[in-house]
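Have a look at this one.
One chain of protein is taken out of this complex; the other chains stay put.
Just so it is clear, A and B label the chains in written order, and each chain counts residues from 1 on its own.
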Amino acid sequence: MREAGVTVLTVGVFAWSRIEPRPGARDFGWLDRALDLLHASGLRAFLATPTASPPPWLGHLRPETLPVDADGRRLGYGSRNQFCPSAPAYREHALALVEDLAARYASHPALAAWHAGNELGQVCWCDQSAAHFRRWLRARYGDLDALNEAWGTAVWSQGYGDWDEVLPPRRAPYVVNPAQRLDYRRFSSDALLEHYRAERAILRRHAPDVPVTTNLVHLWTVVDQWAFAAETDVVALDLYGDPEDPAAHVDTALGCDVARSLGGGRPWVLMEQAAGAVSWRTRNLPKRPGQVRLWSLQAVARGADAVCFFQWRASRAGAEKFHSAMLPHAGPGARVHREVAALGADLARLRAVAGARLDARVAIVLDWHSWWALEQAGHPRQDLRLADQLAAFYRPLWEAGIAVDFAHPEGDLARYALVVAPNLYLVTDAGAANLAARAAGGGTLLMGFFSGVVDEADRVRWPPAFRNVLGISMEEFHPLAEDEKLWCVSDALGRFEAGFWAEHLHAESAQAIAVIEAGDLAGVPAVLRNAHGRGAAWYVATRPEPAAMAALTRLVCAEAGVAAAAPAPPGVEAVRRGDVLFLLNHGEGEAVVALDGPHLDLLSGAARDGAVTLGRFGAAALRPERRLP
Amino acid sequence: MREAGVTVLTVGVFAWSRIEPRPGARDFGWLDRALDLLHASGLRAFLATPTASPPPWLGHLRPETLPVDADGRRLGYGSRNQFCPSAPAYREHALALVEDLAARYASHPALAAWHAGNELGQVCWCDQSAAHFRRWLRARYGDLDALNEAWGTAVWSQGYGDWDEVLPPRRAPYVVNPAQRLDYRRFSSDALLEHYRAERAILRRHAPDVPVTTNLVHLWTVVDQWAFAAETDVVALDLYGDPEDPAAHVDTALGCDVARSLGGGRPWVLMEQAAGAVSWRTRNLPKRPGQVRLWSLQAVARGADAVCFFQWRASRAGAEKFHSAMLPHAGPGARVHREVAALGADLARLRAVAGARLDARVAIVLDWHSWWALEQAGHPRQDLRLADQLAAFYRPLWEAGIAVDFAHPEGDLARYALVVAPNLYLVTDAGAANLAARAAGGGTLLMGFFSGVVDEADRVRWPPAFRNVLGISMEEFHPLAEDEKLWCVSDALGRFEAGFWAEHLHAESAQAIAVIEAGDLAGVPAVLRNAHGRGAAWYVATRPEPAAMAALTRLVCAEAGVAAAAPAPPGVEAVRRGDVLFLLNHGEGEAVVALDGPHLDLLSGAARDGAVTLGRFGAAALRPERRLP
Partner (left out) sequence: MREAGVTVLTVGVFAWSRIEPRPGARDFGWLDRALDLLHASGLRAFLATPTASPPPWLGHLRPETLPVDADGRRLGYGSRNQFCPSAPAYREHALALVEDLAARYASHPALAAWHAGNELGQVCWCDQSAAHFRRWLRARYGDLDALNEAWGTAVWSQGYGDWDEVLPPRRAPYVVNPAQRLDYRRFSSDALLEHYRAERAILRRHAPDVPVTTNLVHLWTVVDQWAFAAETDVVALDLYGDPEDPAAHVDTALGCDVARSLGGGRPWVLMEQAAGAVSWRTRNLPKRPGQVRLWSLQAVARGADAVCFFQWRASRAGAEKFHSAMLPHAGPGARVHREVAALGADLARLRAVAGARLDARVAIVLDWHSWWALEQAGHPRQDLRLADQLAAFYRPLWEAGIAVDFAHPEGDLARYALVVAPNLYLVTDAGAANLAARAAGGGTLLMGFFSGVVDEADRVRWPPAFRNVLGISMEEFHPLAEDEKLWCVSDALGRFEAGFWAEHLHAESAQAIAVIEAGDLAGVPAVLRNAHGRGAAWYVATRPEPAAMAALTRLVCAEAGVAAAAPAPPGVEAVRRGDVLFLLNHGEGEAVVALDGPHLDLLSGAARDGAVTLGRFGAAALRPERRLP
């Protein structure tokens, strides 16, 4: 590990059955030795509470700790994650263990931070969860009248007359009430958060100054990551770009930006990535030579102060034995290990970057509650996915080299010249006012279709929330047929193709930027711009082809006065963190990037001026040097 | 509503929890006010029994009322339809409510008809259903010997020695006995019908002169619609053509013809259609401008005396909030509402048509029992669907402008010159004799492949039932490989391609009309004609390409002496109801239709002679005028 430049390790995830092999037993000896050895070797630990995978004895003795799915099937052990976050017996056993772990290691010199649980995301539908859900609903709504109103139970004879009647949205003969389902997603996220907070309270009591975190998973929808991030001392992300996807590096860039933004711009920890292939996709391609370095540097460029891997050494047994590792089965001579070890040296050269922040003047609005609501059944089309909308708006910004934060719709947007909402199906009054205020205050708002449609109880708002700021009136959503394409005409964007979705809307104060050329919607605007207060709001009522999205992005950024970190050729990612300009070449060939003055490449140690040449998958981390007079 | 020409409303579907918010409570106040207001406004009501969606309290207090699926999972509430039609507790609560509803409103002046339940179709597999199934089987078979014989339980060691052993066809390790499954479909339909009849008995006791109906769903297979229609005073149909399907108007025409035929030709009620998009398909496209009028007029042309919509006003909440409405979220200014309101005026102009009948000389044979049997597992191919066969034979008749009824195989066929059986896999002796008699009596029979194969217990008949009337002997069914095409040669039909299915059969008295050109079946007839008594029977042993089906249809219709309602260009539907000729242009462009004399267009009020020009999606309802001498 020292040779590979490792400085910190996550220890103890899934170690419950090793620490407590029988109910109430404690075997800390092996962990004592491990932590002492780390300390003696100059390494530090993210010490995990092992509560994400209870041992078989717990499921055997207390089957009510095992989760139940929406069909009523109780799931077994033999895998991992088999717990109900609402089960008192689970929580008692888990917290007792955390108590003893915290007491024992709170002062251990190797302890760098606590890592509570792991990829928290278990949802349960059992009767204990039902009771917990009812308590949660009472706190949210106060009385049943309010719940009946919020859930719209007048529809389909669903009125509740007694709290005991209220249940999780279990399997039913037909579509279950969408507000009930939405609240169950909220509750499930909160139930996990409640348990996380209980663990954290114990850890903090024993070690008030040691940071606590838990690892979030890139674009997972199970928990509200804003809520979790607010309860962590540092955001930790698990990010597994897919080497089979030619655009994986854009997706990972987005993940890094989300992680940084969840922490309010503070440095974050890339807690898990793969040294090579994972083992859970249909096809698990290795990372290509150089990609592990390039994608790790991307995380640093985008704000990470720690770059970790799952896992150090490949296991011989178990469900993940073909998951890559820093030290693979093939040993230290393998390419993967050599690249990882070289990365360790690279990261050491970038220590000066630690702590530095990015300066983004664009924010993309992201809200898990809207996401949950958007992807429910019964919508104009059932295959509208937020991830697709995020990618459609993020990618042209990435290609243009423009730094992007993510923001909660009710977050502080004041520092952003451009606010992008690829989709905001559900929006609270406060969120809607917040976005409108940014435009009114001089910002530019760029919004995708089917936004502002429902309130926080998934009840239709009509007119939709952004009518005034967008200067449009909505008449009807108009999903397109399979493979149907519309041609749009536009002076500003050229003639372009669009698909998937359209809207029968009317420009009120807005100006049509692009108009549908023919068909039933001939003449209906597809892209609009509305001057609003001191700013403007743009609306994209369809899914334009990528070239049109790129053109639109250029136009909107120009209006907002937002510019690239640095000019760079296609495939080269340019990101400025603090005063260091990262250039990352994701292309197959060499790329030459012009520089605006002399720089020192922290990675190579070489001085660069005029231009820098990046090899295939090459990178530079350039600190401006003062030019001698 | 008055402005939109509305005259009747369905009220109270799914209102159980509003009427009985707690067990035994009754809250009729809101319904009193609603019905009084309707009456005061000159509107009338189809008053629904709200029994299709029990309130949460019933499932909570009496979980045995909740349905169980074939896997043994009890389904929950929170959606709708969550009842077991065989559960005594469900039936008691439902009928007590119907009793009070009927007593209260039997004499209300706004009451036009009763609407019992809604889209009855819930199937349950619980132990109460099992006991009910056994009672039903005892009544059907008398003793176990008869059941064992009918079910063929000698196969696979399934002999029953005690009635208590007999169960619904629940999940098993491999394919379940097909006769048992078929009987369970019969039973499930009958169990729903039994409950419907129990509701109807109460309604009739309180209001002997008020018609009772329930809404059937277009081409649903859950219940035997002949059996239900026989118990309704007027047939009511829910018909949702898919705007994404370019042939949707042919499918809806078929639906209208089925509805009319279920009622023996009497006028029927289009109980539900969408004003625009639905919300339950993968992609829910709006109806195109003009289609809501055109498809509504199609229903009138094909015998409907009422054209209703689900729903008047779009809801803000619940699972169907994106389902279109006569009054959409966007309000009365929206295109959808304007079209609906204009339709109200159109319908008022067609009052003279009410009560008139269509004169069809072609019948298509349709039987739910055969349908259920046809689509079971273990057949020569598993993807043979009756709906595809119906469409294959219906479409060329539609295109030829020929009026079609649907008929039960044991129904009175005497008035039909041509009887078409696209598929009649299962046929009773009586049904087989009935079809044969029509041919013998001078009619023409046109039959599709894999017909007459089993008796009512799904036991193979060999030779198949129609050997004599068709004049063929069957040797072997011969499904074709994926994407395999056969060429057929025919003097009468030309050379054509066929696919999906073939049969190794031999012409006995039949004459080969088309013959397979090459391959293992070279020389085997694919289309045959057999003179039978005073008529003839045609057999189509494959799935010819559409052009060949059209040619065959022309030939057969010519032989049967069946002609179009009126000559019309492609895309224009011509239907004569009473003395009014409806011309409906489903094409994108203008169409000109020649007339055989002077007519009055009831829709426009204009006199037409020589020809009438229909715009895109345009329509005319032409009453012949006497030409002055």
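Quick note on the criterion: contacts are C-beta pairs under 8 Å (C-beta built on N, C-alpha and C of every residue); 3 or more make two chains touch, one makes a residue touch a chain.
None of these values were measured; they are calculated from a predicted model.
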Open item on the list: For the chain left out of this view, which of A:R26, A:R80 or A:R623 touches it?
Closed with: A:R80
Open item on the list: Tell me which of B:D383, B:E590 or B:D609 is the one touching the absent chain.
Closed with: B:D383
Open item on the list: Looking at the full complex, which residue from A:E320, A:E484 or A:E545 touches the chain that isn't shown here?
Closed with: A:E320
- [ ] Quick one: say which of A:W16, A:F309 or A:Y425 touches the chain that got left out.
- [x] A:W16
Task: Interface residues of subunit A (partner: the chain not displayed) - done: 14-18, 21-22, 50, 53-57, 59-60, 67, 73-82, 122, 244, 276-277, 279-286, 288-289, 314-323, 328-331, 334-336
Open item on the list: If the hidden chain were put back, which residues of subunit B would touch it?
Closed with: 71-72, 151-162, 164-167, 169-180, 377-383, 457-460, 462, 473-482, 504, 520
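Assume only the chains that are shown with their structure count from here on.
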Open item on the list: Counting only Cα atoms for the centres, state how far subunit A is from subunit B in Å.
Closed with: 48
